[in-house]
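Sending over a structure as structure tokens; questions will come in a sec.
With one protein chain removed, the remaining protein chains of the complex are shown where they sit.
Letters A and B mark the chains as written, and numbering starts fresh at 1 in each.
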Amino acid sequence: MDGFHKERRSGSSMSKMDRSRTKSGILFALPWIIGFLIFSLYPICISFYYSMSDFNIFQAPKWVALDNYRELFSDHKFYLSLQNTLYMVVFGTPITLGAGLLLAILLNQRIRGLSVFRTIFYLPSIVPIVASSLLWLWILNPQYGLLNSILKAVGMKQPNWLMDPAYTKPALIIMGLWGVGNTIIIFLASLQDVPRSLYEASKMDGANAWQQFIHITLPGISSVIFFQLIMSIINYFQYFTQAYLLIGGSTGGGTNGMSGGPENSLLFYSLYLFHNAFGYFKMGKASAMAWILFLIIMAVTALIFKTQDRWVTYGDQ
Amino acid sequence: MRKHNWRKMVSLTLGFALAISLAGCSGGSQKKTSDNPKSEKSAEKKTKVTFWYLWSGEEGETIEKAVQEYNKQSDKYKIDMLSVPDTQKIMAAIPAGNGPDVSDDFSNNVGKYASAGILEPLDDYISKTKYDTDDFIPAALDSCKMDGKTYSLPISMNLEALYYNKTLLKEAGYTEPPKTMEEMYEMAVKTTKVNEDGTLDVCGFPDFPAVYYLGNFATAAGGGWYTEDGKPSTPDDFGNQYALKLARDYRTKFGLENVIKFQSGGKYLDPTDPFLAGKQVFRVDGSWMGKSIKETFQSDVDYGVTYIPYPKDKPELKARGLISTSTLYITANSGNKDGSWDFMAWFAGKDGQAASTIKNGGFPSRTSLLGDETFRKGYDIDFYTELAQSKNLTFVPNGPKNSEYDTIVSEQTELCLNLKQDIETTLKNINTKGSEILK
Partner (left out) sequence: MVINNVKSSVNRSQVATRLLVYLLVIVLSIVFLIPFLWLLSTSLKTQKEIYQFPPVIFPYKLNFNNYYLAVTKMPFLRYTVNTVVITVLCVIGQVISSSMVAYSVGKIKWKGAKILFPFIVGTMMIPTQVTMIPLYIVYTKMKLVGSIVPLVLPSFFGGAYYIFLLRQFFKTIPDSLVEAATIDGAGEGRIFVKIILPLCKPALTTVGIFTFLATWSDFLGPLLYLNKEEQYTLSLGLQAFMQTHYVEWGPLMAASAIFTVPIIILFFFAQSYFIEGITVTGMKG
């Protein structure tokens, strides 16, 4: 607690202050609360009900209690999709966040024409996905593609990024690096919030660039790192669109339009959920998947939240 | 950014409220400006039928003109149409009661949709109006049924054949396309060109797009993934074994990795399509291929088209092929079923298909239209007309769980073709796992 509160600790005035603060707190949060009640509460509750029903979207749901969950736990594709997704969470998160941070730091070096460069780095995120999916098929083409041509030139192995189950996910991570524009912008904004005075003062104390990074920069942007970390994890757990487009592109959609990529290496959790919901009309099973995912993400996020105090600093700290 | 003081906030809120009400109003008052003036006169007497379709762009425009033709000649019904490029919209709207009266889809979804109760059964309408179903190519109409009941009408047919590159075949000394599978395999091997590092420059086998050809080959060899009564194929199915072995032999010969690299090197019907670039000798594809090659892509590939070959000691299987169709259906909770039927009947009839399917370069589902003038100006028409009348045409029997079974087949055959699982195990798995689903 800060000093201000301690001073004022005298019975009635504290609770009055508390009450008015609570009122303001609720008032400012009102938009979200109302929005939630109108738009989210019903869909969320009903999806929970669906998760315990046999529901094909069009006919009335039939209550089956925990059958959907039981079915999932004995479904090998459930575990496979979870595994594939965890791969992206565990590898994708540090790689994209790290790259985003590094590039943001690079751009933060008082470069002339910063606006231009920042725009350039953001550009790939703006190109419509449907247009860039073709580009990626060309770049990742194992025989003529740009990436493998470069690898050939430096004498390295040229894997089949599109069809080799061991390389399809790394291919997605590489593609994901082009989308770090978002991350760069957010980190850049937070980097610029770290007071220059701190750097100048530490320089006079003889600190080098690395020390400055560890002791000033990182703590200074830790609140945003926290944000990026959680958002990245939530996003990767729900990874869908890129995989969906890449699969559609390289295999022509599969026999029933519901492929999970080469040997299901790209069968991510959300993709499998989508298959169940709109492909097999098993909305009950899909809803059960959604709730399991919710619990998993919640657990992971709660864990990170708990560690918050240890490494995230705000404001004056 | 903007400085927010309270006055600005209030005015913004009012502005928002205004915008919302305007948007709400404008949403309802838009009219389709392409109405024919004649039909406007009797607009009040006509009841409305909403038609949502998947086509868009140029093809969508052809559909629009066809619908307008219908509107002109109907005194009772007026079609309200909308191009909806993605089925998710339909799947959200129907349960909410907002859905269309009529929509289009494909025959392989009939089983799924019918068992979900979305499709209005049509046999009563057919008998009530004495609708001419004899004119339909038999397999086409059958593809729209489930358990003997008709759930949709076919408006176009997908027929598949073997396309080949005449130039590449001639280089290897072949002047005639293959008739038997064995001949084709021999030609495929002879015409394959390998690079220094083993990768394929020209692929003889129809191994692109992906493993699209497998089902066709299995069918042509007398097999197929479904038995006639919609059950999973048996482990000892000759046709399936034959097709799998053929593909595996080619891959073993030229190296699995090289074949897959070739396969992943392109996207179907697009700049990177190897057949269009003259790098693929054989290709299994559909009747739209001719137009795509010559008009859309203006490729100078000298191509030919022939029947998918049969195994040499089974000539009775000649021209055995799998067909599928594009279909129209009436939603079960439609508010205007009579109007929907009237429209659908016209659209799937001679005039309707002439105005839509044929104009879009597709293959009609009615025998009588095989002589249509516009149709005959298309590509490879003589060949496909003959193919359409083959006695060996077959279709996939519709059932509620076909999608799930198809996925199993894909996964198992993928393992088999990737040489990670032998043929015997593959076919056994398909049968065992499939039987759990296709009860």
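The definition used in the following text is that a contact is a pair of C-beta atoms (placed from the backbone, for glycine too) under 8 Å apart; a residue touches a chain by one contact, two chains touch by 3 or more.
Note that this is a predicted model, so its numbers are computed, not measured.
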Task: Options A:M52, A:L103 or A:A243, residue touching the unrepresented chain - done: A:L103
Open item on the list: Need a quick check: the contact residues on subunit A for the chain that isn't drawn.
Closed with: 2, 4, 18, 21-22, 24-32, 34-36, 38-40, 42-44, 46-47, 50, 57, 103, 106-107, 109-111, 114-132, 134-135, 138-139, 144, 178, 181-182, 185-186, 188-190, 192-197, 223-224, 226-227, 230-231, 234, 237-238, 270, 273-274, 277-278, 283, 286-287, 289-291, 293-294, 297-298, 301-302, 305, 314-316
Open item on the list: List every residue of subunit B that touches the chain not included in the displayed model.
Closed with: 1, 3-6, 9, 12, 16, 19-20, 23-24, 26-28, 30, 32, 55-60, 82-86, 88-89, 91-93, 95-98, 266, 269-272, 276-277, 286, 288, 292, 296-299, 360
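Methods note: only the chains that are shown with their structure count from here on.
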Open item on the list: Roughly how far is subunit A from subunit B, centre to centre by C-alpha average, rounded to an integer in Å?
Closed with: 36
Open item on the list: Quick check: in the complex, which residue numbers of subunit B touch subunit A?
Closed with: 87-88, 91, 94-95, 108, 112, 115-118, 199, 209-210, 212, 215, 257, 260-268, 270, 272, 401-404, 406-407, 409-411, 414-415, 418
TODO: Using the touch definition up top, name the residues of subunit A that touch subunit B in the complex.
DONE: 56-59, 134, 137-138, 141-144, 160-164, 249-252, 254-256, 258-259, 262-264, 275, 278-281
